[in-house]
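Structure first, commentary second.
Complex shown without one protein chain; remaining protein chains in place.
A and B are the chain letters, set down in written order, and residue numbers restart from 1 in every chain.
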Amino acid sequence: MKNRGWSLETAAMVLPAVLFLIVVFIYPFIYALKMSFTIGDEGTVTFANYIRFFQDSVEMKTVWNTLVISVPVTILTIVLAVPIAYYMRNGIRHEKLVTFFLMIPMTLGVVLIAEGMITYFGRNGWLMLILERLGFIHERTGLIHNYWGVVISLFIQSFPMGLTILIGYTRGIHPSLERASRMLGATKSQTFWKVIFPLMMPGILIAFCLNFTSAFSVFTSAIMLGQATSTTRVMAYSAYITAYEYFDYNFSSTICIMMVIIQFILIGIVFALRNKLYKGASSVGKG
Amino acid sequence: MSNQKKLSFSGIIFYVVNVIYMLNVFGILLSVLVNAFGIQWPNGAWLPDEFGLKWWEYCASHHDLKQLLFMTMLVTVITVILSVLLAYPAAFIMAKRDFVGKRLINGLFLLPVIIPPICYGLPLATVLYKVNLATTLAGVVIANMVPTVSYMILVILPFIEQVGDNVESASRMLGASRLQYFTRILIPLTFPGLMSAIMLSIVRVISMFELTFLVSGAKTQTLVVALFADVNAPGYRPIQMIDALAVIFFIVTVILFMISMKFGSPTSVYSQIGNEK
Partner (left out) sequence: MKVFNQLIMKDMCKSFGNLHVLKDFNLTINRGEFVTFLGPSGCGKSTALNCISGLLNITSGVIQVDDEVLDNGGKVFVSPEKRGFGIIFQNYALFPHMTVFDNIAFSLSVAHRPKDEIQKKVSEVIRMVHLEGQENKFPSQLSGGQQQRVAIARSVVMEPRLLLLDEPLSNLDTKLRTEMRYELKQIHNQLERASIYVTHDQSEALALSDKIVIMKLGKVQQIGTPKQVFLFPANRFVADFMGYKNIWNAKIIAVEETDGIRKIQVESYGISFVVHSTIGENKIVEEALLGSFQKGTDVLLASRPDDISAGIGQFNNMTAIVEGTEYLGTSMQVTGMVRDGMPIQARIEPETLVAAKGTISLTIPPDKLIVLPKVEEE
């Protein structure tokens, strides 16, 4: 029935956006790929940048730093967001208000939250004062300018995003499935593990991927709240200073490409694990 | 359902995590506010000794606030207007037409939303420097448009999908031209979607840091970049003064956010991404 050809109308309306993204989104990637295989302005293809990347202990440490920050944050977000999304599956009281407060950090952006954290999580900030008064700590140390500052700021940003995706998925599971399960004799926890959780699985994977990619490319908070030159030197920062301080665009491109590759590898591992654990669950539809 | 009074395991996590999360976010924002209006906050004290506008004056004298606000607004408005001009027709085609390569283009539109800005920002900045567009207003706008065009398509798409196919046929049969169908039928029908896309994009562009940071120059700095620069600048900047700047940024963003909440939920786009896959 439908004509699958390109009409003039289709071309005129969709191509401007497509061309724009090809020029400013796809082309830079291809350009970066080309750069990563050359040195300086020479045109000869070489693997030198990649060899350097794997031999450079600082870069290897950087990859490790990035993983040590991003993987725990992603896992923590998912582990907390799954039960919360499950709890919110049928709606909750004051839901609009709760959503509003969860969305504020996402809206304000990473810079403002990081800036605020400097005061609040600092050695003389309210959190430390409260913990000291309550007797949890003896000496105020502050949670910024180290690993924890970066992790906390990433969690504040990524938790609402992960939760939102998962809520969308739990609400897509028809409530009658849960009722059916209960009527067939399953307890609440059996219902969760045998029905709800497997059906949330695609959402968990999406949330994991999106949260992981954004945590893995951490940049701003690693600089503002960590020690970007040492313990929280992350790949994005490394790519940035290579280009902007050492003006080595070729090596910077290599780091960018490696960043994307490592992300894909990790996401691939997660999907492979899922396939092993949940065979045949691929045909999951909504309700 | 049955035992509503008994708090479940998931309920406990819900309350504990949300309360801790919100208290800390609230604490962060409040300490910025208090610090900006305090004169001197002694180490280990709960509140500053005295309050005043000293750091606001300091902030005004060290920043060209007018220029900062103007540049922020300029970048935002131009980015959003140009993005909507590209995104709306594209969203219409994606919602209503079928053509060879649609899946591929769909993927292209999705990528900038799911790939973090820093990943494509660095290569993009390199290219922009090469063609001498970096540090110019055009460069900043182009960089910000990449995720905004994608984001807008995702937000508008479901609104256009809701308009029945027969509405278009009917308007054609009644003698409306294509342009008239758009101006008289489609845009009025999808106006709520259009407005929410515009408002949500404005909020996003204002707080979008990495892309602007990578391509902007001294003249084309926006509020969020100035805030970052203040924190990380080599010389000493008093934190109270930075907090004052942060409060300005906070007020601008929250007002826009509240307006945008009237039009739609900023979270809807993420459930969209889930559905696409």
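Methods note: a contact is a pair of C-beta atoms (placed from the backbone, for glycine too) under 8 Å apart; a residue touches a chain by one contact, two chains touch by 3 or more.
Here the structure is a predicted model, which is why all the values come from computation and not from measurement.
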Write down which of A:131, A:177 or A:270 is the residue touching the left-out chain. A:177
Hidden partner chain, touching residue among A:68, A:131, A:186 or A:241: A:186
Since one chain isn't shown, list which residues of chain A touch it in the complete complex. 174, 176-177, 179-187, 190, 194-195, 198-199, 278, 280-281, 283-287
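As a convention for this text, only the chains that are shown with their structure count from here on.
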Between chain A and chain B, what's the gap in Å when you average each chain's C-alpha atoms? 17
Residue numbers on chain A that touch chain B, as the complex places them: 2-7, 9-10, 12-14, 16-18, 20-22, 24-29, 31-32, 35, 80, 83-84, 86-88, 92, 98-121, 123-127, 129, 140, 156, 159-161, 164-165, 167-169, 179, 188, 202-203, 206, 209-210, 213-214, 216-217, 219-220, 223-224, 236, 239-240, 243, 249, 252-253, 256, 259-260
Looking at the complex, which residues from chain B come into contact with chain A? 1, 8-11, 13-14, 17-18, 21-22, 24-29, 31-32, 35, 41, 43-46, 86-87, 89-90, 92-94, 97-100, 105, 108-109, 111-112, 114-120, 122-127, 142-143, 145-146, 149-150, 153, 178, 203, 206-210, 214, 224, 227-228, 231-232, 239, 242-243, 246, 249-250, 253-254, 257, 261, 265-267, 270-271, 273-274, 277
